[in-house]
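Below is one structure, written out as structure tokens; comments come after it.
Only one protein chain is missing; all other protein chains are in place.
Chains: A, B and C, in written order; residue numbering restarts at 1 for each.
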């Protein structure tokens, strides 16, 4: 298959972009973008129709549908455009807004059982609100106004914003400017009167291909010598020079099989892509940082504080796990056993512990200079750190209740075979009145979330997304105020530090 | 020693009761009450001056001192008496009030390193606000008005209210009315025109002896046949017919030794007493439930919801543990070791996880019919359930950082001995510039909190107070909405329940 | 495709069976058996050549190769035929034999990274040695002599014996003889002068399709009314009436993709099949129990005692996990970080804890009446119970060290694409001198063992194989001798039970 150069540019497409209202609008908006996407060694002509990609689009689509079905939860009034907007595009004006965000995230986890890919974008626009404000205050720049204009456009158009943060990093013992290959961190390669050109890549980009716009930003603290790397800007996802290479996932190709049982969760899935930028242009009005390297660290810190609490979405997946484990225990006829109930309680306890840390972090939010609210960083780190542990245990308990059949069940095709099918229906019958197919479907869902496609999101992404476990430990170390706590201990122990030793012992 | 009958009655003493303002006022208020207290086989004439009892009084005294030192934290405006009152006597009018309560509780944990015994009383007046209101609404009684009068008195006098809840229960397979000995649950034994007389006992009563008034209430759900047990009322702690038997604690007698090092925490301690009621009179105006058995279960449920979040106080003790572990690591010269830092991080992570569940529960409070706010029950149970686990691990990690010397250190008396003292100071010297005494004091504090007197509060009370672990699991089971969660799983698995099997498989 | 009836019977094939010596011999032995196998809705003509099935055959093949490469470890002298035999066919004559079995199991786990499927057969012949002996002793039957003849044949021919134990069970609240469908448990349907015919199914049968012979046996205790179900017998895997339906596994179809990187472990995999018996004939000389229902429970107990210690094989997989985690940390340039080393230590600690329980169980073996040795049941249950927990934590830690790239890495086909390939090699470069391909291969191996095909064996089978966690807890409860331990406690507490209460308190 060849891909002739298209004459329509991203700008052309942008010009005729229709504001999105429904899930169908969203699907339409992604068609005919002619982006360069590679998957299984082939360039994909229309990602929207690819059976592996579509479930990840469906997950984002659910964010539009929820806004229509439950506007109190999934939309908010934006004074910027004097209208209700999708909550994923809303600037948090109060702790309550952050709590509502968390509730919406949990709800979408319950509805999709996967990563719905829109949180990093929300957390990006949140951090840019305060960072652009703070840079302007220091340097007299006008980033904040540019940012607000962009945000108003985003709110009106109701677009998906992807967060391009994680650079490949190359040799981790070297700083961006010291790398042999300068592209290991995305950076400005040249400047024109109209804007800048950037080159580099963003790895592990969640939902990148499903986004209308991508905001690139630094991944770590930067020094004086890293000015070219201190760039933040918004580019259309279909801008010239952008290439997507699709990350594969456990059991991804089941999406290409016939039938929907073995998929486990046939409708929804996550998406991770490597997004490569080769001389991609960003005009001035879409640049929100350009060289102010000293703000990179704070930008990352605020982003991770927002984003680590966003992992509350996993409690929505946890709810699905609890429900699936309870259902399969019932189908297996074991739901009245005390150890089964006890395991469901343990799963719930762990899941609600995660939830409590997230919403506590949000309730304890404080305003920043720009007027936006920032959730409590310590509790956000605590939330995420529990997310790196508890879903694994919840998953183990779900597998415990599922029974071994989860990994020995024959394929859906065998169920449909004229010889094998009747045998399977005869011998895999559990509790009376429960169709074998229900049992198979529930087992496949648990497989999907603990070993298969959505285990990627429920487990591994829970471990590494928004920072690996050690990253949280470092933040907890920094924030734990050990000297203050030593003071409590000394006071109670009767230790008076100021006396020299000689006069004491 | 003989205890001649005192002519002054509790009512006499009550009449000349001076409102308490300072910690000293509180001490004064407890003197000369002539209560019957037994400890180590003796009746104690003046508990305030007993070296084992005083530290527990000091802990309550700290609640008065904090109100003076940090009124924003430890007092609140009460519209009932149009004045600021100690927060331990304040009716929660908003989620914020509950959050402030939690912050105050953590703070007092940091300041005292022990159980300061005033939370159960606060949670009692909180639950009575709504329960008396609800009983009145159903039965046309006037309990709520009586309650408000009592509360106004309590707020003005700034008294300690003790919560008498846990009956001895006798044979646990039998209901109150079925016990061989009817006194196994506190109950009304006779009635007069002026009020009722009650007999029974309340076990594990925290700070009972240090309270000015005690509110007795049912400990579990009650049936039609248990009407005599469905009694709630307030009695002065020094009322005729009340006897206290003091519970002993690990290392309690160190409080009677010379010196203050080996005590670990010389100033503060907890207190548990068996409080026995023999024909104790409660006049009508102090009765807040009398026979409305059907409200007992809900009363217990609301009380435990409040009280399980009150265990956030243990995060204050956890802060002391983190500080003590960090300090001893420094004194041992090991504070730069990566595994030491990592253990401090783990302790903090666990401690903040507890904190987050508590304040999340408070932030998520909802109003009840009486206007008072009720914290989220699921999250309160989650908080308490983590409290039954994490302090044990925090304690283990603190012992890890302390080193074995914590349990091999000779006594303070040996340090003061002319021969042994110099030897100890020579050989137990750790890092230069750190007096041996500081090391000893810090080790004794950790011993105090992990094995000694305050381990009772930090560990065992964390396990059993406000309900043993299984009690939380039962509540989590009840509240976990498993059918709703099964629905999420079925939806994602593509299971349509209503179709009969024949048409499916 | 049609499968014409073959004129050659299993007996014909058996007659010309050549003893197996090499791995190639084994492959040859499996060809042209014309067994009925269903996979993905198709009957497979030659399983040996199927890309999904072959890795599971390779794993068994490794048991032949190891016998040649390391005969001390993987063979043993059998007095029965006066020759060395594969250790998987050897009767344990001493605790040392059991320890050697465990070492061989760990070794094969290291070599294959998967379930090599031959342990259940070994544990079956082990349990039959003593059970046939014990039945004969009680009933004067001659099962033991038949068994020894069969075993001599098996040792000489060096065959794979599959263990057919787990019946589908149907409605779990009913006993075998009470089921609506009597086939829910395999049972004798008719008898002739030559032998018996059985019908039923064996679920979750590990390596069933790769076995030359299958021994069917009861799955649970049986009562007087279950005599028809109390049957143990050996049948050729290609006997008339046997049908295999292949269980699918996470990522199974990657075995059918081009390239070998994405497979993670291209050579080895596990296998679970549903094996259906429809009127399968067992001649008298291959029947080892026929109606002696009262031995079923003991047979299961002894089998699980052997088999739960066989899960020591997972420590071999654990070794691979430790190695893979260490290697990827090195490739990522993070191997010197203290938290990385600490995680490797934790993984090793957990893995060796499992190992110690298994070999302790073997070392503590005791002889049974038949002369065979039986490992310690309590420690075998402890071993298996740790196996239901620790591999999950080891797996989580391995994913931690792997980094998020494990689940975002594009496919091998993309690495080979002319456009995408160079991009990937440029941007996914980690530490200098480490080829990107090495990094990809190691990530895919970890994916394979924690989410993919071999996660089935390393995780879920660890949970449920040889009995789910609760089955071990029940055994531990039975064996924990709580009365003896109460005695220790009473002795130390100074409690003399025999005194009546009146004279004491």
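We adopt the following convention: a residue touches a chain if its C-beta (ideal position, glycine included) is under 8 Å from a C-beta of that chain, and two chains touch if they have at least 3 such contacts.
All values reported here derive from a predicted model rather than from experimental measurement.
The residue touching the chain not shown here, chosen from B:138, B:248, B:366 or B:484, is B:248. Residue C:266 is the one among C:125, C:159 or C:266 that touches the chain missing from this view. Within the set B:49, B:171 or B:194, the residue that contacts the chain not displayed is B:171. Although one chain is not drawn, its touching partners on chain A can still be listed: residues 338-339, 342. The set of chain B residues touching the chain not shown comprises 36, 38-43, 168, 170-173, 181, 183-184, 201, 203-204, 243, 245-251, 253-254, 257, 262, 272-274, 276, 332-334, 337, 339, 388-389, 392-393, 395-396, 399-400, 403-411, 413-414, 416-417, 419-420, 423-424, 426-432, 447, 451-452, 455-456, 459-461, 463-465, 468-470, 473. Considering the complete assembly, chain C touches the hidden chain via residues 99, 110-113, 260-261, 264-268, 319-324, 326-327, 330, 341-342, 344-345, 348-349, 352-353, 355-357, 359-361, 363-364, 378-379, 382-383, 385-386, 425, 433-438, 441-442, 444-445, 472-473, 476-477, 480, 482, 484-495, 501, 504-505.
Here, only the chains that are shown with their structure count from here on.
Chain-level centrality, scored on Cα centres against the all-protein Cα centre, points to A.
Chain centres were defined as the mean of their Cα atoms; on that basis the chain farthest from chain C turns out to be B.
Inter-chain spacing, taken between the CA centroids of chain B and chain C, is 53 Å. Averaged Cα coordinates give chain A a centre that lies 39 Å from the centre of chain C.
Shared contact sites, meaning residues of chain B that touch two or more other chains, fall at 342.
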